[in-house]
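Okay, handing you the structure first.
With one protein chain withheld, the remaining protein chains of the complex are depicted in position.
And now, chain A:
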Amino acid sequence: MALTPKEYEGMNQKASPNSPLGKDMLLAFLIGGAICTLGQFFIELYTMAGLDAELASGTASVTLVFLSVLFTGLNLYDKLARLGGAGTLVPITGFANAVSAPALEFKSEGLILGIGVKMFSIAGPVIVYGVAASVIYGLILFLFQLF
């Protein structure tokens, strides 16, 4: 396995227990910021193509999801994640990676119990608690409207 010194440094840091927080945060900032900047590039692109703001933003997110899943399949997102830490987890690409990586990893366990089930091992809780929080918010809004 060929590694550039930079990749090795990132892996080394991930493996060592006392990784310096400042450096980790800087890497997360740079890589996460770069992913968001790429998202902004797609928003600008789709806006120029005539999509309205909401649709351009949604389509940009879907594009990032596609790229992330493709990189996961090519085994490249993993490498980026070792370097970027939260910079690759927090953006929507991290969510897409969390859906696709276990689906791929457990495909040997079958279409249903492997791919189908494992796909939601991280995305499941995110959707469950996201939806729960939003429904609670909706009920609060509804009650405020009554009084």
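Some observations on this one:
Criterion: a contact is a pair of C-beta atoms (placed from the backbone, for glycine too) under 8 Å apart; a residue touches a chain by one contact, two chains touch by 3 or more; residues count from 1.
In this section, contacts and distances are computed from a predicted model.
Set against the options "Septum site-determining protein MinD", "Integral membrane protein", "Stage V sporulation protein AE" or "Branched-chain amino acid transporter AzlD", the UniProt name belonging to the omitted chain is "Stage V sporulation protein AE".
Across the interface with the omitted chain, chain A contributes residues 1, 19, 21, 24-44, 57-58, 60-62, 64-66, 69-70, 72-75, 78, 84-87, 89-96, 98-100, 103-105, 107-108, 115, 119, 121-123, 125-127, 129-131, 133-135, 137-142, 145.
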